[in-house]
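Yeah, one chain of the complex is gone here, protein chain that is, but the others are all in their spots.
Let's turn to chain A:
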């Protein structure tokens, strides 16, 4: 059994005291080093709830090495005084004594001695009084006897200034009985060993009962980040549904792919400095697909493909401006453009989950960067009903079965629908995603066939994660201010299983 004899004595004493006991006092009583008691406390703590130990720090005065010397041999001034015989002593000689310099000036200021400068062979020191009290030594004895409190604050500080005293902080434990207190823990040292198994001696050994109320020792392990655990699950869901992952490893995007290709007009508020991060270096995209750019320009400025267009003067320099992509739809546009170049057209299902950037004002639910989840299906003759059907399957894999669709506006989808789900905890419908059919003004300039529809939807990764893990402040989840303990403690991500009731209200 861990802890040994000190632990055993600790438990025995603890059994009979009211309240608890102090580890330092116990060390004194047992006549052992304090460290031995601390060791015993720790080993008992490891057993679970046998004892409770509260760390206390107490301040204590101790003598310095010089202080100890003085306590033993008297103060410098007393030693000087004693070394002066009745007939006096030459000052030069006195100064050579070990305590000479310090003791001389102190004894002088105490008016115990005097100097006769008229003596024939140089200044000579004489006693002035017959007897002196060694007050310093007396005070140091008090401290040695753990009675420092008998000294006044001023007296202590004077001794400290003379470097005779020092204040030390002592960390002790206040030990009391734990919920599973027992003195027997120390008696049964038996745990099953290879030798016992070999010799069969286990048959005769008493085994201490385990405390099943105690917590086990957590294994040393690494942990995955909760948000990325959720990301893995979303990837899994898309893969289960037959969706292919799009490349999204380009945070820097030209305004062309981020906005213009999506039929988002150049005066659109999203293209404002207040909403989008623009780049200073590299300021502009070096290449754009010329023919396609021309078709996009015409569609914006004059219309075409059955559209009236926006009727404004579209500018190439605006399209060249580099930005940090504001949505992964920029990557979807690239993927659809690539798809359109492959003839004949083959139907696809695409997805992506990656970072996007907004020059937003930060708060508890908004960061300048977050992850966007996006799904895209391109095929002949897709309908709004198909979009809703795919969304139903997708969300049911997240454990969300009650869905409702609200008409909405997106610059690049028409029809557009916001997806709402009924939140049991909040007792109301909350928006869980945005969706729609990409506009023909976006698809046709790419070169996709006219009867091909593309349905798409998107949502953020952070929001479902915050709800899943009951996190109210996004900064605790994403970024360097993450709470690592939360990362260590977070459970598996099982999106289709109801989470246990959270202590905190789900994120709004």
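Points to keep in mind about this one:
One rule holds for everything that comes next: contacts are C-beta pairs under 8 Å (C-beta built on N, C-alpha and C of every residue); 3 or more make two chains touch, one makes a residue touch a chain; residues count from 1.
Operating definition for what follows: contacts and distances are computed from a predicted model.
Think of the chain that is not pictured: of "Phenylalanine--tRNA ligase beta subunit", "Isocitrate dehydrogenase [NAD] subunit, mitochondrial", "Collectrin-like domain-containing protein" or "Trafficking protein particle complex subunit", UniProt labels it "Phenylalanine--tRNA ligase beta subunit". Only one of A:168, A:217 or A:484 touches the chain withheld from this view, namely A:484. Remark: the omitted chain is touched by one listed residue; of A:285, A:432 or A:471 this is A:285.
When the whole complex is considered, the residue among A:347, A:449 or A:491 that touches the unshown chain is A:347.
Checked against the full complex, the candidates A:61, A:81, A:357 or A:469 give a single residue touching the omitted chain, namely A:357.
Considering the whole complex, the residue from A:20, A:39, A:123 or A:303 that touches the absent chain is A:303. Counting over the whole complex, chain A has residues 220-225, 227-228, 232, 235, 238-239, 241-254, 267, 269, 273, 277-288, 303, 305-312, 322, 324, 347-349, 355, 357, 359, 361, 367-369, 377, 379, 381-386, 388-390, 392-393, 404-409, 414-417, 437, 439-441, 453, 455, 478-485, 487-488 touching the chain that is not drawn.
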